[in-house]
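Only one protein chain is missing from this complex, and each of the others stays in its spot.
Then we have chain A:
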Amino acid sequence: MTAAVQQETAPARRSRTRVLREVLRKPAAAVSIGYVLLLVVLAIGGRWIAPHDPDVQDLGNRFAGPSLEHWFGTDDFGRDVASRIINAAAVTISAPAISVGIAVAIGLPLGLWAAVRGGWVDAITGRLADTVLALPALVGALAIVAVLGPGLVTTMIAVGIIFSPAIFRVVRGAALAVTEETFIRAADAVGSSRRRTLWVHVLPNIAAPLLVQTTILMGVALLVEASLSFLGLGVQPPDASWGSMLKAAYANQFDAPYAVVPPGIAMVLTVLAFNTIGDAIRDAVGLRRRT
């Protein structure tokens, strides 16, 4: 008996970090997290890390192939592609962060409210979500850009609003299931107020699906930003985004066919990383539920 008890208590102390450990145990997920952390470092310190100034032109050296001096070659203005990719990491990280942050800021409280109050609150917020959801993210963002003019921040805010129903639905569904649980009634029975119960008992129990949805939306938001920049509506020159670099490479594909590769691969890897992390969290939480 005592042996069994002691055996069980050892992991108990660390189980707050259990999901994280479960996620890190998977090589793909660990690599993805490392990759995203690297992006964050590049986004913050890109100016100092990049081997060249990303905006300095060298018109005598346009479309140079990869070399020791220019790892990924140079673009149509002779600018160092590697440095531009590194500098664009800031946009790559901040654009999804803005839009998903806004989606969560809108979707989470409304989703909780709809789940807990039900009735007309649920009906109105639900219909509202359906309406917004009927609008594809890119088309909605295009409409907003048409009104407000091109610019990264405004467009990503618009994308965030369009994403919010996706968060709203996940939160509402998960919260509805959780509020049916006996432990929510048990929380009522110890005298916890509705609002406190929401924060202390409901929110941690819906964190897992919320996290999964968030990471997936990060990937989608990144693609929307790239699409807008590709169309020339997101990041404005001379600033770079992987989308705008792709556009430049596309325009010059007969002079430098390989130029689409660096930004393209960077983008694929990033979306892949976000989705892998999302999957790993889902699996880790699933594993935890089963025990």
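Keep this in mind: a contact is a pair of C-beta atoms (placed from the backbone, for glycine too) under 8 Å apart; a residue touches a chain by one contact, two chains touch by 3 or more; residues count from 1.
The definition used in the following text is that contacts and distances are computed from a predicted model.
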**Item:** Listed names "Monosaccharide ABC transporter membrane protein (CUT2 family)", "Oligopeptide transport system ATP-binding protein", "Pyruvate dehydrogenase E1 component alpha subunit" or "GNAT family N-acetyltransferase", with the criterion being the UniProt name of the chain not displayed
**Value:** "Oligopeptide transport system ATP-binding protein"
**Message:** So one chain is hidden, and I want to know which residue out of A:L20, A:L38, A:I124 or A:A189 touches that hidden chain in the complete assembly.
**Reply:** A:A189
**Item:** Residue among A:H201, A:K247 or A:R282 that touches the chain left out of view
**Value:** A:H201
**Message:** Using the document's contact rule, name the residues of chain A that touch the chain not shown here.
**Reply:** 1-2, 5-6, 8-9, 11-13, 15, 181-183, 185-193, 196, 200-201, 204-205, 207, 288, 291
